[in-house]
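The complex is shown incomplete by one protein chain, all other protein chains being positioned as in the whole.
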Amino acid sequence: MLQIKELVAEIDGKQILNGLNLTIGDGEVHAIMGPNGAGKSTLGNVLTGRDGYEVKSGEVLFNGKNLFDLEIEERAREGMFLAFQYPVEIPGVSNMEFLKASLDARRKHQGLEELSSFDFMKLARETSAKVSLDAAFLKRGVNEGFSGGEKKRNEILQMMLLEPQLCILDETDSGLDIDALQVVANGVNAMRDGKRSFIVVTHYQRLLDYIVPDHVHVLAGGKIVKSGDKELAKELEAKGYGWLEGEVA
Amino acid sequence: MSEQVESLIRKDYAAGFHSAIESDTLPPGLNEDVIRHISAQKEEPQWMLDWRLKAFEAWKQMVEPTWAHVHYPKIDFQSISYYSSPKSMKNRPKSLDEVDPELLETYKKLGIPLHEQEALAGVAVDAVFDSVSVVTTFREKLKDAGVIFCPISEAIREYPELVQKYLGSVVPQKDNFYAALNSAVFSDGSFVYIPKGVRCPMELSTYFRINELNTGQFERTLIVADEGSYVSYLEGCTAPMRDENQLHAAVVELVALDDARIKYSTVQNWYPGDKDGKGGIYNFVTKRGIAHTNARISWTQVETGSAVTWKYPSCILKGDNSVGEFYSVALTNNFQQADTGTKMIHLGKNTSSTIIAKGISAGRSNSSYRGLVRINPGAEGARNFTQCDSLLIGDRCGAHTFPYIENRNSSAVIEHEATTSKVSDDQMFLCQQRGLDAEKAVSMIVNGFCREVFKELPMEFAVEAGKLLEVSLEGSVG
Partner (left out) sequence: MTQPVQPSDFQKRALTLAQQRSAPAFLQTVRQQGLDEFGQIQWPGRKTEMWKYTTLRPVEAFANAEWPADDVAADGEQLASLPELDATRLVFVDGLFDGAASDELPDGVRLFSQADEAARVVLDQYLGKIAKDIDPSRRNLFAALNDAWLTDGVLVYVPKNATLEKPLYVVHLSTAQAAERVANQRLLVVLEQGASADLIEHYLSADDASASFVNTLTEIHVGDNARLSHTRLNLEHEASSHVGAVHINLQRSAVANGFTLAEGGELKRLDYQINHCGEGAELNLNGLYLGRHQQHVDYHTTIEHRVPNCTSQEVFRGIVGDKAKAVFNGRIHIHQDAQKTLAELNNRNLLTSNTAEVDTKPELEIYADDVRCAHGATISQLDETALYYLQSRGIELPQARMMLSYGFINEVLETLPHEGIRTALQKRLRQRFVEEI
């Protein structure tokens, strides 16, 4: 699904990714862990095309297509989804309107008909129930006045509606209590269907008790310094990141 | 990213066509004879002519206001033609079948079909073309309800007692420079009277079209809502694309008698000039309503057109418990300038007013909110809430807020807030990451910013307004 080869990227002239390699197959869940400042969030932002991140070299193929030939919204329509670490508020734009516009854009790209308003509302209500968000949130402005947990659940709601192929969760667990964490994990697990892939970026092992990864990678100094299975996450939790410092150099 | 937002603004002005319609147009210039000619064309009674001449005398003594935050070359009032009428209107057609098909086609192109069977259900339209009213639809149906909806020129002849009683009662002839000019030379406009206790069965609408070159449009609208009545009225306006600036100086007067309610909505889309600031309408308008006991006046405006806008729809809250509302979206792009806002004059006890003003500036434009809230000593228990928000798109535009708050009553509560923001990179990224293109993202964010105002518009027009905004913003992103 995704091949990242020798990716070098910088922000404000500061190199953050230093030749990162990563391959993600269909249906796989990859956890990316690492100390603060390792470039974890940068990876998600570079893959989705956020402004301000400059790709200096390397290649990324997304389903065989050169990712960097695509605009932000084209990547999204091709099925790449980023659940934001800090979801943005858009005052006055109702969640419903925003979700419908997004879904319409994605479906149009897939050659599907737009959903009728009625069908969309039904789908949106059902999905919001799955992430334990009251349907009233659909009428409110996008993330406007939402609590931290509500914002994160709203991200999962969007992910479930848009049915992307590759979901990147950028520290979705940060600031969540255990209940909200379970809602997020249940959402992700329900979407695991053997085809869809996930990149779960996290600082803590806790989330991986609920979303069990196929692969765990340690990102440090802008590259993957160690890969393993879920046991690696436990080891990191026990030992911290310090013991890997040798690998960075 | 903001460069992207900026270059989103570049679509054609859809209403910019000119209709090839033969017209009788007065040569440019303004003097007493011109006023007499207009009055004669309209077959007006002597009192109306006298009223006009009095206004003209006053106007000659007045100077143009310069306090607004707008800049434009001095207007030569002698180079404007003050009257233009389609030739076919010489003998006003008795029915739609007699109206010049070219005229009907013009309105159809603008999305305002005048044949009743094609028209928007529930909306009666008075179509004003340059200086004359072409046709007013659904008059029979309205008559059944006792509602008078007709061109003001006709009302002067047919309902002189009503017109004499209320014309100039809210905006006196000498009120300001442009109101005085309008009082002297106004050509047409709409007259509405809603009898006691009647809820007007349909939305009323006037559609103004400037077509002729070098012609000013000076319409005059008078709406009287008798005790306990209700009316919702909407005006729209467009003009052809021309390199020359054209003057539009209208006056609108609203009278809401005890317990009456008037809802007045405007979608102003006069030609704004081209991307270099060439051409466009100078829109200098005086709008004011008086609210008697328990009455309520709501102004809602979506201002996207005109090169220069100078406009302050106001409420005199004379009666106890009367309510004034002003909901405004003013969008300027390229070299447009808007200085707009409201005045809420609280005279009666327990009067309340709400002001929600949203200004959006893009390109090299400037948008200003200018407002006055005045609480007189007798306005015991008066309340005002004002919220002014500005959104800037790009770093070459300006957004300004000039609120005047004057309070002379110790029981009044007044709250004013203003904020400034921009379309943030983060908001853009979120929308695009969800698959929306930049243009859609900006229009969605801007529409969201204006939501509180759009929800005050009649349903049919809220959608229109949203689309209009989208068109006006084009080229501001990309």
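Note that the chains are named A and B in the order they appear, and that numbering of residues resets to 1 at the start of each chain.
The working rule: a contact is a pair of C-beta atoms (placed from the backbone, for glycine too) under 8 Å apart; a residue touches a chain by one contact, two chains touch by 3 or more.
The shown structure was predicted, so the numbers you read here are calculated from the model rather than taken from an experiment.
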Shown chains that the omitted chain touches within the full complex: B
Among B:I393, B:M444 or B:A462, the residue in touch with the chain that has been omitted: B:I393
Of B:D50, B:E158, B:E244 or B:E417, the one touching the omitted chain in the full complex: B:E417
Missing-chain contacts mapped onto chain B: 2, 67, 377, 390, 392-422
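The definition used in the following text is that only the chains that are shown with their structure count from here on.
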For chain A paired with chain B, centre-to-centre distance based on mean C-alpha positions, whole Å: 48
Chain A partner contacts - residues on chain B that touch it in the complex: 1, 424-438, 440, 444-445, 447-452
Chain A - residues contacting chain B, complex: 48-52, 71-73, 75-77, 81-82, 84, 87-94, 97-98, 101-102, 105-106, 109, 141-142, 158, 162
